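Every protein chain except one is present and positioned as in the full complex.
Moving on to chain A:
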Amino acid sequence: MEKSIEHIWKEGFVNNDTLVAPKIQNLYNQKSKHLGDKLIRMLNTEPKVLLIMAIVFIFGNYAIGNDFWSGSIASIWCIIWYFIIKKQIQNIENANKETNCYEFLKSLHKLLLRSRNEITKMLWIGTPILILPMVIYTYYNQYEKTFGEIFGVESLSYPNELLFIIVPLGTIFSVVIYRLSFKYGYGPIANKLKQLITDIETLKN
């Protein structure tokens, strides 16, 4: 005669040995390893994009008839960024995953925030360096024209000195865009890191 499922269930769990709880150990080790791997995976896409951008800037500029140097400045900027990101990835990969997951998580969090701050600083300095030569070039090259005429909007009859406002505006814009992309791209990982660090700190206390 077949046993009922209720009977199998009860009989199966009569012996307490059946329900041995696994030991809670290395609770955060695997989590921290996964987070580190995820962060590296995400960061690894950036150098590839930067290399493509560097190539596009050089040949794209040349293709639309601009001077070779104007594209080169942007490309050099991308290549510098490329090396900074590569260095950051290497730092994260070198962070010791084996010994202490709390230290590992702390170093990941620190590296992530340092990466954000370094890139923000780079944008504050690099963007004006990138834009200024283009603005100066345009200013002298189209000296006779008004601001509106340069952009094909004749009604904007401002002096072409106004072109220089593009430098601070462009810089602020690039920083804002970067910070927003960081917030939505890396923000969840940064929050998770912070949560795990807080968990471990709570345990320590």
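Observations on the structure shown:
The rule is simple: a residue touches a chain if its C-beta (ideal position, glycine included) is under 8 Å from a C-beta of that chain, and two chains touch if they have at least 3 such contacts; residues count from 1.
FYI, contacts and distances are computed from a predicted model.
Choosing from "Substrate-binding domain-containing protein", "Tripartite tricarboxylate transporter TctB family protein", "RNA polymerase sigma factor" or "NADH-quinone oxidoreductase subunit N", the protein name stored in UniProt for the chain missing from the display reads "RNA polymerase sigma factor". Interface note for the absent chain: among A:E6, A:E144 or A:E161, the touching residue is A:E6.
For chain A, the list of residues touching the undisplayed chain reads 1-3, 5-6, 8-9, 11-13, 15, 17-22, 24, 27, 30, 199, 203.
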